[in-house]
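For this view, one protein chain was removed and the others were kept in their places.
Coming up: chain A.
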Amino acid sequence: MNQEYNFAYLDEQTKRMIRRAILKGLAIPGYQVPFASREMPMPYGWGTGGVQVSASVLTPEDTMKVIDQGADDTTNAVSIRKFFEKTAGVATSEETAKADVIQTRHRIPEEDLREDQILVYQVPIPEPLRFLEPRETETRKMHALEEYGLMHVKLYEDISKNGAISTSYAYPVKVEGRYVMDPSPIPKFDNPKLEMAAIQLFGAGREQRIYALPPYTKVVSLDFEDYPFEASKADHACDLCGSETSYLDEVIMDDAGGRMFVCSDTDFCHSRRAAGHVGAQGVPFEEDAA
């Protein structure tokens, strides 16, 4: 650990302010608590909100995991993991089961999370109504008055134009029958997993908002009786591990239209292959092959 930084980079007063916001967020599930977001040593859009929330909840004994679209080995995930190794001295892991705090960009791990785990989301636009109503003064009133008709109109227009609700990520949810919330740009495949045993914290750095879902909070994806919500994924099995239930990325293989589908959750795929599962284009797993 680098002793030139305070534990987990942020100064104590900043952490106290963020911690108070997290507590109010947990007390009012789905409500976006304003907080005085700090400049971080990375640009907005790279997870500054998630990083500030993680820095405020980490303890020295924790093991941390960071994923970007499900992958542990992409630039954003690697940088943030290194940031906390350096400034907080915490252990890191790519295994979902070993992590106490998981910071994520746009995915929920395939493996069910436990009660003692914390999932921290990086959020670009926390306001689910923002693209329907650009004025903060108005969206704030709409939440206060529980005036969410506009969101249903948007979903209805999806159906009238496309024959189905075409929103496929950042699919709006209603929390405990009160606040409409943006679950961050996770695929709608992940929406049913928002009701989980772990604590979920959402941090939006540029937009200066923190919100939260306590464990087992009731989260309902908005829909209509005749067009019920559907958690969709590519109609395919993972080509590496053969899983038919995981969320898939489509990877272009060559200039001739060759492609393969692979699990977006790299740890899930890796552990399945290690257990002997082989997909259509996969090869038997060898230690250190990855």
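Definition applied: a residue touches a chain if its C-beta (ideal position, glycine included) is under 8 Å from a C-beta of that chain, and two chains touch if they have at least 3 such contacts; residues count from 1.
The working rule: contacts and distances are computed from a predicted model.
Engineer: Name the absent chain by its UniProt protein name; which of "Phosphonate C-P lyase system protein PhnH", "Branched-chain amino acid ABC transporter permease", "PocR sensory domain-containing protein" or "YhaN AAA domain-containing protein" is it?
Structural biologist: This omitted chain is identified in its UniProt record as "Phosphonate C-P lyase system protein PhnH".
Engineer: Give the residue, chosen from A:Ala144, A:Ile252 or A:Ala275, that touches the chain omitted from the document.
Structural biologist: Residue touching the absent chain, from the options given: A:Ala144.
Engineer: Among A:Leu58, A:Ile108, A:Val123 or A:Ile186, choose the residue that contacts the chain missing from this document, as touch is defined above.
Structural biologist: A:Leu58
Engineer: Since one chain has been left out of the picture, which residues of chain A touch it in the full complex?
Structural biologist: 6-8, 12-13, 15-17, 19-29, 31, 33-34, 56-61, 140-141, 143-145, 176, 178-179, 197, 199, 212-218
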